[in-house]
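So that we are looking at the same thing, I have put the structure below in structure tokens.
Here the complex is missing a single protein chain, while all its other protein chains stay put.
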């Protein structure tokens, strides 16, 4: 089969690999019909994640058709259409049982990271019963593939951890795909205002279409000042960091109101300065989280009910065969105005 | 009347001041029968809190007898024995109404800080109806004066924010009076293990008497290492910072397990380095809080039921007239093995 | 002044009464500009609430202008436009302090019940600081008067107690004004489906306009059966009772899914049969509640943000002088297709 393979920093190829096989009774083999590229895949390609080794097939998002299941799989059978979760859950370890499969003793985020991933014609999914979800017959793959990672990430790490509630003033720092996923899912809870902060006017314009009530371009370094002015000096109820650098985390600290919640979504590579000398008496909550994907069943219901339209995030479409081109586009997102790129493969590979 | 007055960094005097009078319909004047000294009073004396001006009467803890009430006070009358909360609550502003009197628009922590305090024969208490609590007839003043500040602080900022639950492994960094208040109130929730970390063996010995299951002297800089070893590399469920310096906050970060809670109780004067590059995917919660004293009614019930014995914290007793000597003792806590010092004044001043 | 006065079962008059005066430092006198009639007022008129005595001015909803305040009132002054809460809160008693002013030791629901109410030119509001809310300059009185009672009732007793969450299937039994208030506010949390059940097709049609995804006319006694069929035999996540009779409560019991929540909103006059023999092992939660109006500040924000449009509930408008006619209309709601009737008085009385 063909697959997108990592060959060390800066090197990727669409090349022939052996089709995966069942290696554990709980495995399923899935033929990929729709997949996409995540910002994390670009990080891997830069060499930022040393656990990813030469030869690894990338990708942790996807929808496909079950091709084969191991004898221990009881929820799915050949021919079922399934959503692949970016987090693999054994469902049996202590972390899985307390709703934290992100730290599953045998899973967690492994796809396209420490085992081969979904940017391929076929993928092996361990612990298939608890790591796949049935796709409804009328499910739109372009919409639902956003449930592999980006929507549960924005929702769980940003919205739920940020405790967004009706009437709140929410600030989201970062209008990339994950920040926009936060924006879409924050609206489940009817906040009164959502302030979107980014450096890129095009992304801010998209944010406005997706429901932001105010946009702030932070290029001039005065974003925090402006948010404080907008809120009469009180600060926001919830500040969600969706970038992953010290400067954006600093904005969150500067704008959080007394009793507020800072929810970190971004992947950070460096420590940040945390202003406990100002915040020790402000009654704030700060959270970090790797997505657990425990809300996937709920998100499926909300997408199917029409109340959430993640398809809005799709800006470009390619055949899976053209994944090298898709990477070029996604890797140049600002110029290309790219949010999410869709890769599809209709016929058996 | 006599009062303990601040006269700029390093200067305090027990001197004559005018007896306070009712200045607002919601005020009460309370004759102090029992008071104590807080670590924060020492900070003020060092000059660390610039809002405290020359001439200010110190103290934000106390029990006394109501001497006079304004026409707007309906819950108390002359002769009632009352507990004074360190936090003044108007009960009507947005923060008070959402259970956050620490940020009361007209109150918060003001006693012995921006208005005259309790280390005096009389004190004026604004918003008396919602800032005083009735003391039961059989209430022990030495025990109950700990409810002015230290017990609600340890309980709300440490135990409640840390979400201590049955079976947890809890680490408390700092075995001073507030850390010990955390230790006492953490036991309300039956954690399986409480690890107490401090530099002072005498305080650690006290902690052991008060219920710590393990003590760790952190002098050698290996506290975090040892806690990780004790927990099989998993880290603790809850880490509570009760000191207020970067080094102790660093221990909390180093020992927190995936899904764990760091609750900051200490008063910090400097920013800290926060290791988001390690913690972004660890699903942790970090909280800060100035005590709201919303749990005072509950703590009163628990003390009266005998399940909490805060009197254990009292190491020294003085007449209120000897408050200058009491400060000498408390200011030299390590040598004197002092935890809380009690000051009493039995007869009308 | 003129007021709507109760004179025993079936008797009401619009007649001259003395203008109320300040009797406690915490009182305010409010000149009514907008008020409305509640289903509970009809119950009183039937003689169902024996605590209401001859001569009582009815009404517990309203917006007006502060005419005078007692010396203990600090949040409001003459000329302020205010929303009157149906629940009076002293803010200082144990119940108020734990967020349950419905059981305030000195207040709770008293307006138009045990003290004179709002269907008058002027009303005395005890504990004004914590029982009135500032109306924004651009606030629409017809919309905001729904926040006196009906919206917080529907939201707190129905939606919050029912724990409605994104993706849920919610059933609301009763499409009267309170049931519709539940319907409007349930949408804050993006349930996937809202099933509205009533006997009246006109009300069901209104429900559909207001966001119900399915309507069920229960006249044939098969409502429960149909809801079970719609949910594949699983039952609903949340069932909200908004009528107050055994038959509607029985529907809730019959359709609740395992792990679901039954929230009672209706005012009941009789015991109900509760099927513990079927429900003991179904992991359900059942709640009752008299509205606390603790969410009024939040509801104000949501109305001002445009996310909630309670004005939809208004079907008829009268001058306050015509309140007798308004009662005729509202008392004949089915024929008149009446939901909420608005009474306004523009000029000083």
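Note that the chains are named A, B and C in the order they appear, and that numbering of residues resets to 1 at the start of each chain.
Note that in this section a residue touches a chain if its C-beta (ideal position, glycine included) is under 8 Å from a C-beta of that chain, and two chains touch if they have at least 3 such contacts.
Just so it is clear, the structure is predicted and the values come from calculations on it, not from any experiment.
Contacts of the undrawn chain with the visible chains, over the full complex, involve A, B, C. Set against the missing chain, the residues C:131, C:169, C:264 or C:345 yield one that touches it, C:264. Across C:159, C:286 or C:339, the single residue that touches the chain missing here is C:286.
Where chain A meets the omitted chain, the residues involved are 25-26, 71-72, 74-75, 91-92, 94, 96-97, 99, 129-130, 294, 297. Chain C residues in contact with the hidden partner, per the touch definition given at the top, are 95, 98, 100, 102-103, 244, 249, 258-259, 264, 266-277, 279-290, 292.
Contact residues of chain B toward the unshown chain are 165-167, 187-190, 192-193, 213, 297-299, 301-302, 304-305, 307-308.
In the analysis below, only the chains that are shown with their structure count from here on.
With each centre defined as the average position of its C-alpha atoms, the distance from chain A to chain C rounds to 41 Å. Among the residues of chain C, those touching two or more other chains are numbered 297.
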